[in-house]
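Removed: one protein chain of the complex. Kept in place: all other protein chains.
And then chain A:
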Amino acid sequence: MTLSEEQLAEGFGAVSKVPSRTRVVARRFFASTQGRIGFAVLALMFLLAFAGPLISPWSYTDKDFTAFMQPPSTRHWFGTLQTGSDVFAVTLRGMQKSLVVGLLAALISTALAAVVGSFGGYFLGWTDRTLSWVTDLLLVLPAFLVLAILSPVFGPGQWALFVVMLALFLWMVTSKIVRGMAISVKQREFVQAARYMGVPPVRIIFRHVIPNLSSLLIVDATLNVSTAILTETSLSYFGFGIQPPDVSFGTLIADGSKTAVYAPWTFWFVAGLLVVTVLAVNLIGDALRDAFDPSSGRRR
């Protein structure tokens, strides 16, 4: 029962490479317009955030004492703030922080939800009880208060810690939903099939259970990006979160909203970029969800 070489070559030749899941999902993702636009826009935002400062004549710490609260001009592309800071430079700096914080916090929290929920739901028993207990505990802690109290810790350079803290307060509800769904996926025959094949439980969770919850998880991650950015924004608005002299979308919107009425450039550029970022993330989320769901392609 072996095939000749040509037959093999002919067989897989038609599909170029080994058609594993990763490849198929990637191909389907980039085949959709939504996916391509979303990915392009987000890539552009990153490029802007990290390459933009290189071409800008000002850095975010520079202050132009000849121009306070000036509207956009050739000298200051986005205008200046009350302090004389260049809006373009500080916006980009804020964007660097917010993009990284938002995306990372979202990914971490969704991953945490997926792992905790599906382990609890799959193994049940004491694993489940322990994990549920932790989940419930975090659920009753007032997240905002804890973050506010801890804010002095997030001094300059401590943003990574901030990301982790943010993520730590975002995953519980999703994890509870994931747990319920994992219990029902566990009953499905293909999971039984994998068990009888001798696939170890942890591998079953990562190969079968979590991918079958991917629609939920992707929607959740998408929402979490916005939530993380907005939580950071509101924390910073109250003076917690990212600490000066570092800036983020949050601190900028907080400052800008006070002057938005008579100096709109201090507010609208930041707000606009925030909206575009969130939209791009949503587009990517939708496209990813469809790419993962093998039945979605033919329905349209």
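A few comments on the model shown:
We adopt the following convention: a contact is a pair of C-beta atoms (placed from the backbone, for glycine too) under 8 Å apart; a residue touches a chain by one contact, two chains touch by 3 or more; residues count from 1.
The definition used in the following text is that contacts and distances are computed from a predicted model.
Name of the non-displayed chain as stated in its UniProt record, restricted to "Sarcosine oxidase, gamma subunit family", "Peptide/nickel transport system ATP-binding protein", "Ferredoxin" or "1,2-phenylacetyl-CoA epoxidase subunit PaaC": "Peptide/nickel transport system ATP-binding protein".
Only one residue in the set A:N212, A:T227, A:S248 or A:T266 touches the chain that does not appear here, and it is A:N212. Check A:P57, A:G180, A:G272 or A:P294 against the missing chain and you find that the one touching it is A:P294.
Between the chain not shown and the residues A:V115, A:V199 or A:V219, the one that touches is A:V199. Contact between chain A and the unshown chain involves residues 1-3, 7-8, 10-12, 14-15, 18-21, 24, 188-190, 192-194, 196-200, 203, 207-208, 211-212, 214, 292-295, 298.
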